[in-house]
Every structure is written in C-alpha cells, then in structure tokens.
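Notes for the one structure printed next.
Note that one protein chain is taken out, while the other chains of the complex remain in position.
Think of it as A and B in the order they're written, each chain with its own count starting at 1.
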Amino acid sequence: MCVGLSARVVRVSEGSALVDASGARREVSAQLVADLEPGDYVMVHAGAAIAKITEDDTKQADDLMEEFLA
Amino acid sequence: MDLRGKTVTIAHGAGGKQTAELIAQVFKAHFSNPYFTADDAAVLPAPEGRIAMTTDGFIVSPRFFRGGNIGKLSICGTVNDLSCMGAEPLYLTCAFVIEEGFPFEQLEKIVSSMEMTAKEAGVRIVAGDTKVAGKGQVDGVFITTTGVGRIMDNVQTSGSFARPGDSVLVTGDIGRHGCCILLERDEYGIEAEVSSDCAPLWNSVKAVLGKVPEVHVIRDATRGGVGTVLYEIAQESDTGVLLEREFIPVDPAVRGVTDMLGLDPMYLACEGTLVMVVAQEKTQEVLRILQTQKYTHNCAVIGHITESEKGRVVMRTAIGTQTYLPQPGNELLPRIC
Partner (left out) sequence: MTDSGKENKKSAVEKAVEILSTYDGPKIRIMEVCGTHTHEIFRQGIRSLLPENISLISGPGCPVCVTPVSFIDEAVMLALDKGCTILTFGDLVRVPGSEKSLQTARGEGAIVKVVYSPADAQVYALEHPDEETVFLSVGFETTTPSSCIALEQAIAHGLKNFSLLCANKTMPAAYRAMMDTTDVYLYPGHVCAIQGLSECRQMLELGMSGVVAGFTAPELLTALAVAVRKTEEGRPFLVNCYPRVVTEEGSPEARALVHRYMQPCDSRWRGIGVLKNSGLTLRPEYADYDARKKYNLPGIEGKEAKLCRCGQVLQGAITPKDCPLFGKVCTPEHPVGACMVSSEGACSAFYLYRK
C-alpha cells in the first residue's frame, strides 16, 4: 500500500530534507522523523521521510536467521 | 545572419518571398548538398539492391533537453530505424510544422543539430517542407522525417527471426531518454544528472553487420522501451525471452528516479539504444565490436531466446526465481502504491 524508497539525507533545513537515492535528489518533508541529520538513511514515501533506516536488509536478514531460523 | 528576436510568422508559410527567406536563412544554410535543390522533388541516383524506407513524426516537450533536442531526435529516430534493418541511411526528407511566433534562433539551433547529426550518420537531407500553423495549433515545432537506406548485402533482420538459443543484447544502458524527459518536464521536483541517450547508431550497426551479417533481430527501443520491444520480438518470432534481471544495465541515477516514482526503466524510451538478437556463438564477437563503438560501450547480454513461454518475457530474479515481465500497456504514471 505504500511504496517506500530508501535514500540518504544530504541536507536538513526547517522541516525539510534533501535526500539522494543513487543520484536522484528531491526535497522531502522531515517533519515525521525526529532529529534527522545529513548522512542518515531514511525511508521516503509520498514526499515525506517516514522513518530512519538503521541497517541494511542483509544484516537484518542475518539477525533474523540467527534468532528465529537457525 | 542575426536571427535574434525574429520569429516565424504565418507569412513564412505562405509560399511567397518570406517562405523563400526562411528556407534560405535557416534550412539551406544547413542542409546544403547537391541533391537539395529548389525543384519540386529531389532527383537521386538509385542505389543497387534492396532499399529500406521509413517515416516518423516527432513531438517532444521540452524541445531542448539534456543530450539533445527535437532536431537531433528527428534524425536519430529515422537513421536508427533504417539501421535496424541493416540499411545504410542515404537520403532523408524532413517536414516541419512550426507554430506562429516560434523564435528563429531556436529553429536555427534545431536545424543546425539536424545537420550535425545527419553528417555523423552519413545521411543527406535532400528535401524539406515547411508549414506554419496558427498560434496554439501546434506546440512549437513538429518534425516528420522520412528516410531511405540501402540494405547491406547478406543482411536480413526482422522481429520474426529470433530463434531459441539466441542471445539478447542491449547496446547500452536503458531508459535514459524517457527518464531525461521526465526530469526536464520538472513535474515531480526530482533532480538527477541524466542525459538522453539520443544518438545515431548507424556506425555501430555497420561495424557489427560488417563482421557479423547474420544478426537476427535489431530493433530500437524507443516508445515503450526495451520491455515493449522484447514482447514484440517474442510475439513476432513465436518464442519466449528469458532475461536475467541483474544483467540489465541501468544508470544508477535512472534507477534512483524510477524507484522514486515507482516506475520501471524497462518501459522508458531509449533513443540511442538497440535490442539485438544474435546467434549464441556470435555473441562475444558482437559484444566486442559494440564495445569499441562510440555510443554502445555499455552494451550487455541480458538474456536469451527460449523455445518455451512463447510470446512471453520471463525475468530471472536475483534470488533465482522466475517471474513474468508484466506486459507493457498503459500511460506511465508515478505511483505511491
């Protein structure tokens, strides 16, 4: 229901953030995520950063394996 | 000649003195060659053997974009269509429909890049036509080009010639023109360094066919992109196509833009990228030749033709599963879901 795009925060200013997804850049709202900083990775949906991304999907899969699927 | 501030008026299309002036100042200045005369039709030596002939109309908004303009596009489109049939582009005609009030300076730029592109492709512009339409009746300028080419000996390409086992190649990374135009229209506030791939590909094709005349299919992946062309080939040849998703070259910035908008670069137009279907044993040779050519060094084998799944395009994913490439269809709209 909600396509998300992971992107890197380049710049933050007054409630908005410039994000970069492999060279595609766009201003998005930074209102929904507290304390965004340049260098953070965020999930972007419909023009707003909706969450910080704290690790990559590979690491996450490995962790899940270890905990639940070993 | 100073064209600054001058605009095209209805009088320029009326056939009188001002039409002659427009032709002299803009078209003749650039398209000059022995065949381009004031007579009603160009008189040309007939080439030997088989000829290929094609026509295409060009409307693009914006008219000037990163990597080209409507003029360059109008030459590349027709040159590439001829090239796909293994035909050396010889002669081209062009018909302009120009909106009243269109700046001469822009027209001059467009015509000048047509000249340069035609020169690069080795094709001569031998006849032209100009009509002026009232303000609002057309969007700036529309160009139609028609081309004639001589088909190389021993060459026969067709969308129906793909055979099971053949390799499927693209001559460059895909979807760049479509992505570039999307960005230039600036409707979605996205910025990225993406240039159109718009380029005349005859020299690349000639180099390939000179060594490997038995290429089965060549098709340019314009409107509808590579995905659409592959479905056409699968259906016309009554075969399947199996692609390896990870082998398909996509410029990272194009990937970023399409991911942002929920689009698939497989359906975005290319204007300087061809799909080729080649016998498996000739694949490496064709790749090596393409790699040495100006516009095709990003070429890649992206899959092969199959006996099964007739009429369909199947994609092998990074996790080893197979899935269908959705059939192309509707207007590309960005999506949130």
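The definition used in the following text is that a residue touches a chain if its C-beta (ideal position, glycine included) is under 8 Å from a C-beta of that chain, and two chains touch if they have at least 3 such contacts.
Note that the structure is predicted; figures quoted are calculated from it, not measured.
Visitor: Hey, which chain B residues sit against the chain that's not shown?
Guide: 187-190, 246, 260-262, 315, 317-319, 321-324, 326-327, 329-331, 333-337
Visitor: Which parts of chain A are in contact with the chain that was left out?
Guide: 1-4, 6, 8, 26, 28-29, 31-34, 41, 43, 45-48, 50-65, 68-69
Rule of thumb we're sticking to: only the chains that are shown with their structure count from here on.
Visitor: Please compute the C-alpha centroid of chain A, do the same for chain B, then give the distance between them in whole Å.
Guide: About 37 Å separates the centre of chain A from that of chain B.
Visitor: For a test of understanding, state which residues of chain B touch chain A in their complex under the given definition.
Guide: The contact residues of chain B facing chain A are 188-193, 252-253, 255-257, 259-260, 262, 335-337.
Visitor: Would you tell me which residues of chain A are touching chain B in their complex?
Guide: 1-3, 5, 7, 20-27, 44-46
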